[in-house]
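To start, the structure itself, in structure tokens.
One chain of protein is taken out of this complex; the other chains stay put.
Each chain carries a letter (A and B) given by its place in the written order, and its residues are counted from 1.
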Amino acid sequence: MKSHTRYKTFHTEERRELIRITEDLQSAVDEAGIAEGMVLAAAMHITAAVWINDDEPGLHEDTLEWLDKIAPPSWKEPANDVARELLPDPGDYRHHRGGEDNGDAHLKNLLVHHQVIVPVTEGRLDLGPWQQVFYCEFDGRRSKRMVIKVLGA
Amino acid sequence: MKSHTRYKTFHTEERRELIRITEDLQSAVDEAGIAEGMVLAAAMHITAAVWINDDEPGLHEDTLEWLDKIAPPSWKEPANDVARELLPDPGDYRHHRGGEDNGDAHLKNLLVHHQVIVPVTEGRLDLGPWQQVFYCEFDGRRSKRMVIKVLGA
Partner (left out) sequence: MKSHTRYKTFHTEERRELIRITEDLQSAVDEAGIAEGMVLAAAMHITAAVWINDDEPGLHEDTLEWLDKIAPPSWKEPANDVARELLPDPGDYRHHRGGEDNGDAHLKNLLVHHQVIVPVTEGRLDLGPWQQVFYCEFDGRRSKRMVIKVLGA
């Protein structure tokens, strides 16, 4: 059994940002030198996500708009009444009592998840034709890490 | 370390459909001939899900109704005001500019996820008594693939 670990640091300019990482995963698999196995990509923070979906800018915008309604930030005006009612009842996240303002980013992390695991077949990520892997930052403008772990033979 | 890969193609009659795949996973484990390890099942499309839950028709109906409110399709009338407000603000998904109408299926895929990984113990899927694995199609009536990857010894 072979294993290989790689870390990647992101420092986004925007608070919210999507970064395609499919190529990073493939390159970690190449370095590991495995033909068969799995590769795990996991955000090492609780205010970012790793997901697999389409690399289509319209969908990315749709997704971020939708996530801001479902798990609304309290640092900007709620998008509409649904977003307003999904904010916590005390008026702000209890999590913000300590001076944070990223409560919504924690909820988004739980909702769309911080990790994916991709099968590796004949040395390649075994993804469908439209599947791309993304790191999705919900609270950027500072250094955030992701771990890539390859396991196989 | 042993590994084994199997693909399964679905072509549902309905746009939305749940298909139980527990037996497919067990059978892939049997073919792999492993006693201990893990089996990954992942949709190879970004408009379908793989999840573990109860095999109970009432719950399946509840779940699909609920998902249509949380991540509303734009090809039918929203179920109620909450669903209407969770639609994108431009009136339709930006993703549909290219002629697609499955934006909601992408969101559902992110929400309930495209993959599960099941532990294998003594050659059997190590699931609880009520846990069944499902492929959940959100945009069917065409051929869609799923990959099953077994890793173990």
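Everything below uses one rule, namely that a residue touches a chain if its C-beta (ideal position, glycine included) is under 8 Å from a C-beta of that chain, and two chains touch if they have at least 3 such contacts.
As the structure is a prediction and not an experimental result, all values here were calculated from the model.
S.K.: So which bits of chain B touch the chain we can't see?
M.R.: Against the missing chain, chain B presents residues 1, 36-38, 51-54, 56-59, 61-63, 65-66, 69-70, 79-83, 111-113, 116-119, 121, 126-131, 151-153.
S.K.: Name every residue on chain A in touch with the hidden partner chain.
M.R.: Where chain A meets the chain not shown: residues 1, 3, 5, 38, 40, 42-46, 70-71, 81-82, 85-86, 88-89, 93-98, 103, 106-107, 109-111, 113-115, 117, 145, 147, 149, 151.
To be clear about the criterion, only the chains that are shown with their structure count from here on.
S.K.: With chain centres defined as C-alpha means, what is the inter-centre distance between chain A and chain B in Å?
M.R.: Each chain's C-alpha centroid was found; their separation is 19 Å.
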